[in-house]
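Missing here: one protein chain of the complex. Every other protein chain is in place.
Read from first to last, the chains carry the letters A, B and C; within each, the first residue is number 1.
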Amino acid sequence: MTLDQAPATDARGPFALSLQGAAKTFGPVIALADGTVQLAAGEIHALVGENGAGKSTLVKILAGLYHPDAGEFLVDGEAVAFRSVADSKAAGISVIYQEPTLFPDLTVAENIFIGRQPKGRAGLISRTAMRRQARELFATLGVPIDPDRVAEGLSIADQQIIEIAKAISLDARVLIMDEPTAALSGIEVERLFAVARSLRDRGAAILFISHRFDEVFALCDRITVMRDGRYIATHETSGATVEQIVREMVGRDIATLFPKEDADIGDVVLSVVGLGRAGVFSDIDFDVRSGEIVALSGLVGAGRTEVARAVFGIDAYDRGTVTLLGSRLKPRDPQAAINAGIGFVPEDRRKQGLVMDLTVARNTALTLRNSLARFGIISGAREREASEKWSNLLQVKAGYQDLPVSTLSGGNQQKVVLAKWLATEPKLLIVDEPTRGIDVGTKSAVHKLLSDLAGRGIAILMISSELPEVLGMADRVLVMHEGRITARLDRADATPEAVMHAATASMEGAL
Amino acid sequence: MTTTVQPTGSGTPTPAASEKRNIIGSVMHLRELPVILALVALVLVTWAINPLFLSPQGVKDMLLNATIVMILAVGQAIVIITRNVDLSVGSILGLVAFGTGTLFVSFPGIPIVAVFILGMVFGALLGAVNGLLVTLAKVPALVITLGTLYIYRGLNNAWAGGTQYFADDRPEAFGNLSVDTVLGFPLITLMAVFVVVIVAIFMAGARSGRDLYAIGSDPDAARVFGIPVTKRVLLAFVANGVLAGLAGVLYTSRFNSVGATTGTGLELDVVAAAVVGGVAIFGGSGSVVGAAFGALLLTTITGALTAVRVDKFWQQAIVGVLILASIVIDRIASVRTARRLRVSEARDV
Amino acid sequence: MSETVTAPPPTGTISALAPKKRSRAARLLLGRDAIMIYALLVFVLYACISIPRFASPVTVGFLLLDVIPVLLIAMPMTLVIITGEIDLSVASIAGLTSALMGVLWQAGLDMPLVLAISVAAGVVAGAFNGFLIAVVGLPSLAVTIGTLALFRGLALVVIGDNAVANFPPDLTAFFTSKIGGTGIPTVMIGVLIVMVFFGVLLHFTPFGRGLYALGYSKEAARFVGIKVARSKFWLYVATGSVSALAGVYWTLRYSSARSDNASGLELAVIAAVLLGGVSIFGGKGSIPGVIAGVLLIGTINYALRLGRVSDVVLIIVTGTLLILSVVTPSIFASVRRWQHDRQVRNSLPQVTTSGSTRAEHPAH
Partner (left out) sequence: AGGGSDSGSTSGSGGGGDQTITFIPKQLNNPYTDVVLGGGEEGAKAAGFASSQVVGPLDASASSQVSFINAETQAGTNVIVIAANDPDAVCSSLEEARTGGAKIVAFDSDTNPDCRDVFISQVVAKDVALIQTKLISEQIGGSGEIAILSATANATNQNEWIKFMEEDLKANYPDIKLVATVYGDDDDTKSFQEAQGLLQAHPNLKGIISPTTVGIAATARYLSTSDYKGKVALTGLGLPNEMRPFVKDDTVKAFALWDPAQLGYVAAFAGKALADGTITGEVGDKFDAGDLGEKEVTDGGIVIVGPPTTFTKDNIDDYDF
């Protein structure tokens, strides 16, 4: 059913990089069974596949981080076996990993140049030169990041941008980007694309991984599809359609991507009045009603996550009130928020959403630990029972219950996070980038789920950097810019233009 | 999505302005600043009360007392910066000190330089054992070095038994290293200062030195990034071993006897010195210069309290308060930096 | 919500190599704690056979009397280390308690009052640690190195170089008395209560569940409503209190209140806890494992002394055990990984073949 014929390769000469039949297992898990991808110089090549298809694993093999159990790996036609990341770097391969890997204590500039800092007098590192070069890089990317600040406390988006700066500054022959745009919003994505294209034009080979098809089709020359750890097909972008790719990825048709159904909008569940925190956000007023999905949109760094954290009680706020179902929430007390009926799916599942060393069961039951206890004592059986119920509902594989969450793929991990919050049966669910790094199949399942939850009268506050998701899911869109709400749009008024307008600060868009 | 939007880069600080801010800022926000100020204040106050404190002999004693802990603290700082720790330094010092004594007794007339080299090589070996266990088996340094703290001490006991070597067993010239002074500075203190400077330049100006900071800041990221983590961490432990070895040799020069218990219980003092000097206990930040000042401050405080005749029962409590104060000060400084960052970013965006 | 879109096929894992799933019972019997307990049993058996006079109730008594302080303090220490923190000041708190007992008793206070004030001092000392670590947010390793010096210093301030020994003989005799002919010290009853308390707290309560999450990631813990600061604060109060109890025990068992009592005990406690399988990075460990670890060191210690083997050997053995306990699993893991890799290479020939027969992807 798939086009198994790769495009003619003779036109491209020997591939800059070619991996065939790579396999990698972790204990019982076969992460990759037949990893195959061939990159030619001067092309941007997309790698797509569902969560857990093995994309990141393949990337890590190319990077020299994992040693494949089987397979053939050629660089410029020569067989290679990387023993470490240093080897792949030496071969001119530069990688942006799915999860940012910055050094929090080092300055931004040093993060970019670590290991190859420019040298000055007496062979010692020249900080001035390093700072200057970092500024030049940021100018290319058009982002205002102070090269002298430490990386600690940067938003995920800024971290991702630094990763990108780091990778392109290497001037590598092969650039591999594993979901670099997951945390970015429109403008940054555009800039990244411009940079990627110019690198391609200079003859670099680029491997680009994303779950967003608009990006894949806008940027890439060829697309390789993977499923269940196996190579499926490679297409010229010009000759492929989204439907075809999706069918190959999931092995079946997908009806709709954003099935938000109209629900009865009821009473106000969450009411935020005059919320402010010096230097981060101010004058935040909004309501969320039962059955309603309210999206917080805006550019990265607009302060959306910070508002949500303050509402949930993770962070403090200086001014304003948060009211849930008529009673005021105690500031800085997440347990009170949970008790009152709020659930929060955070944006960084690795550090905030999950306890990676604990099993799926323990993770899922973590939010329930108080209600599961009888006379202060928790029984393991009740814990598993509760966990199984909710993870089955979200189709987390049953056999995973006793495995550490760290062994699951990103998408399955996100399902566990959702399961643990749904288990609390919340009145208000805050979801911060709920589909970040999630494949289409799971993504539409998540959207359906959110829509269902709204239908059952749950109020949902959704933060998302994906405009189609915002427009498709939200009953109302609040747009933030520099810590303020600059527009409140109803579903009908929420056009891409209106949202982008407000997000980029032209105050005319505000009400 | 539109491509015509103006870059938001207009808020980027101009290079010149930020350069100026950097110079003043870097002095004001030097992690070492609190410990240096505390040291100056302590010395001045003590001197005002007891002028003998800054007599040539007083200064000499103050510096000599600090020398050995200073070298150990510098070594410890290197290891702590990589997010490890070496609790076995006291035991390494003990073994090397006894080894030094043995060398002089077994090979009368052995050149002093050779003793220094052998001592440092011995220290390097012991440090390498720590480093290899930590890096190859990938287990936490605190556990490994707590283990080698016991093992090395046991070996020292087994080797030395009741034997002790005394100042008399060593050549006059060797002992004089810790007696003679140049411009009021004892020779071994000058050696220590030299070591601090060399290590400081390495840590700040060499790529592999910066790698150590990166590793301590996030070891996983360092591995993913392709920094040779194993090699660098091993290097840190070996460097610490070399310095502990040097300290062991100098200990033998300065003190009367070396035996089975030499250097017992030093480990926590050394870690405390590094912490007081602003080295973050979880790695990634701090400097060896700070650690050296931390050592100087901690050793001086004991001498200062004696000099002003503070009841000796209070001394240890005061040292404790001092350690806590330095941690609190460090935290206040970093909270203020973070707040400043948050506010200035909000303006810049 | 089960329409066409919602059933993605099981992703990622292909169970070509059937995952060797152990039953829960097997996992318990082969876990880290179980291994510690086996090691303890094997050693006890060995000592009984090969060391004359070891197998006797007298051994039980003397051995337990020796390990009680470590056993006591190891309980809350386990919880503290599971949250990723550490407390180095425990021995100093015990010393401070001891010094206070001496001074207060000397001053003529009633024994119950002396005990109450001394234990209260431990609680306050623990709360002080807790305040600095949990509320102010300072690193615990650094803070407790500071309070290690501070509390020991206060003990010196309190009692100076005096020693108080004239505690009521009835009381001191009680602390070394045994339950009938079993050889088990009477105070073990109290110790057992402490052990059960911390065991249940860690393994069967919501609070205990939270501690593991806390040890993995503070952020993750806060998102599920765990009060990070409060939990840590109370853990330090607990270590302070239990250390104070250990100080009381020390004073009355040796009938000697001095400022240097229990000095150096902190490293022994931490060594035992780590040997018991608690991860120094937090998030892993259990009370049964720690108890086995403490008893293993204690038994080896006692057996060696009975065999008149020098303490030199003992400290080398302790150090080696500690290192082995963390290095061995890591060696096993890499051997297993190596075996597995080999097995996989053998079982996946078709992949390599398919790779090379894929003529459509000429790479040369």
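The criterion applied here is as follows: a residue touches a chain if its C-beta (ideal position, glycine included) is under 8 Å from a C-beta of that chain, and two chains touch if they have at least 3 such contacts.
None of these values were measured; they are calculated from a predicted model.
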{"item": "Displayed partners of the chain not shown (whole complex)", "value": "B, C"}
{"item": "Which residue of B:Thr230, B:Thr302 or B:Ser334 touches the chain not shown here", "value": "B:Thr302"}
{"item": "Residue touching the undisplayed chain, where the options are C:Thr78, C:Ser92, C:Thr147 or C:Asn261", "value": "C:Asn261"}
{"item": "For chain B, residues in touch with the removed chain", "value": "50, 52-53, 56-58, 60-61, 65, 157, 160-164, 166-168, 175, 178-179, 254-257, 259-262, 264, 302-303, 306-309, 312"}
{"item": "Where the missing chain touches chain C, by residue", "value": "53, 56, 58-59, 62, 65-66, 160-161, 163, 165, 172-173, 176, 250, 253-256, 258, 260-261, 263-264, 301-302, 305-306, 308, 310-312, 315"}
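Going forward, only the chains that are shown with their structure count from here on.
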{"item": "Centroid distance [mean C-alpha coordinates] between chain C and chain B, Å", "value": "29"}
{"item": "Residue list for chain A, restricted to those that touch at least two other chains", "value": "none"}
{"item": "Chain B: positions in contact with at least two other chains", "value": "280"}
{"item": "Residue numbers on chain A that touch chain C, as the complex places them", "value": "4-6, 9, 14-15, 18, 20-21, 23, 25, 27-31, 33-34, 36, 38, 50-54, 69-72, 74, 77, 228-229, 250-251, 253-256, 259, 312, 314, 333-335, 337-339, 344, 346, 348, 351-358, 362, 365-367, 369-370, 372-373, 376-379, 395, 397, 399, 402, 409, 411-412, 420, 439, 441-442, 444-445, 448-449, 452"}
{"item": "Residue ranges of chain A in contact with chain B within the complex", "value": "63-65, 84-86, 88-89, 97, 101-106, 110, 114-117, 122-125, 131-132, 135, 138-139, 142-144, 146, 148-149, 153, 186-187, 189-191, 194, 278-280, 301, 467, 482-483, 496, 500, 504"}
{"item": "Of chain C, residues touching chain A in the complex", "value": "1, 3-21, 24, 27, 200, 204-206, 209-210, 212-213, 216-217, 219-227, 283-284, 340-341, 344-345, 348, 351-352, 354-356, 358, 360-364"}
